Every structure is written in C-alpha cells, then in structure tokens.
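Data first, discussion second: the structure below is written as structure tokens.
The complex appears here without one of its protein chains, the remainder shown in place.
Presenting chain A:
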Amino acid sequence: MASRRRMLLKVIILGDSGVGKTSLMNQYVNKKFSNQYKATIGADFLTKEIQVEDRLFTLQMLILPFLQIWDTAGQERFQSLGVAFYRGADCCVLVYDVNVVKSFDNLNNWREEFLIQASPSDPENFPFVVLGNKIDVDGGNSRVVSEKKAKAWCASKGNIPYFETSAKEGINVEAAFECIAKNALKNEPEEEIYLPDTVDMAGSSRLQSSSSGCEC
C-alpha cells in the first residue's frame, strides 16, 4: 500500500503572475518555451514520469490560483475554484522573478498562503523549494534581487533549497525539479490521499492493467 501511495508526487507551484510558473513547467515537461505571456486561467497542471532512487513516480505539478486576496493587483479574477487542489501536496515550489522586487517580497505571502490552504500536519518541516527565475533577461543586467538576498531569505525560513533558473534557456530547470521531486518524496505521506477529479487517468489505468486487468 505504501508503495502505491508514493506513486504520485504532488507539487504545487506558486508565485506572482508573470514570474514564469507555466514556462518552467513547460520547459521541464515539454522542453518548450514561448516568450509570449499568456495568463493561466484557474488551476493548471502537467504530469511527468520520473525516476527517483530507481523507482518510478508520476510527478504532478499544479499551478494554483491563490485564494486569499492579499494583493489585489494579481490575477484573482481568474481564480475561483481551487482550495481542493492544495490538499495532499508533497512539496511547494515558490517562484519569483529576479528582475521584479515585488515578486520576491511576495514570497512570504505565498508561503503563508500555502500553509493556510494546505495546512500540512508538520508545517515547520514541510518541504519548500524556491526558484529565482528569468536570470537570462538582459544578460542579468536588469536583475534587482541578488542571489545573496534570496539565499538569506531561504535560510531564514528553515534552509529552503534555492535555485536560479531560466525557463527560456533551460538553465537549472532539470536540477531544480530533481530536487523538488526528492524533497517531495521525503515528505511524510498524509493520512489520506486525496485525488481530485482531474487527476491523471493514465497513471491509475496503468496500475489497473498491471494488477487485476480491466473491469469492463
């Protein structure tokens, strides 16, 4: 049973609009990047089969709308459904844009938002990973948040692993998600696994075919 539970690793990606959450996910899963900015409506997710410590997992990455309105400048009008998606998360990824101070300042809000919505059993030790994205922009000249500052914040929140990424150039994306998967795995499984109604059929169907065969 334990192994079956661990088949799915659920990762929640949060951050201000426009920091590149969708782009990071797309780069990691589809190795694709588009310079065009397209807002995400509601919750969005992608899955990827991965191997960690010789075992196969399905990594499910969700970009979620935030529910508390602490910043009305965001895209909250596209966010009405969603509290259910938070449950059962194994890891939370906080993304900011190294060229936008506000997006970094908001990390704290995002972290708290997550802890409130997901209410993990052990909030102190819940695995977070922070990504500073868009390091490629203008050859790093328009950067306003230094690596040192970001690392200091991460250290102050219980040594959160930190990565500097570029979804555009694919820099550090693979490494970051590898770390994310490992940290997700470390998280103690919740009492009850919650599968939202949009969860992958592919994963479960494969399971079925390998055990008892099709029910129809």
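Rule of thumb we're sticking to: contacts are C-beta pairs under 8 Å (C-beta built on N, C-alpha and C of every residue); 3 or more make two chains touch, one makes a residue touch a chain; residues count from 1.
Assume contacts and distances are computed from a predicted model.
As stated in its UniProt record, the chain not included in the shown complex is "Vacuolar protein sorting-associated protein 35", which appears among "Guanine nucleotide-binding protein, beta subunit", "Vacuolar protein sorting-associated protein 35", "Eukaryotic translation initiation factor 3 subunit H" or "Methyltransferase small domain-containing protein".
The omitted chain makes contact with chain A at the following residues, 32, 34, 36-42, 44, 46-47, 65, 75, 77-81, 197-198, 201-202, 205, 216.
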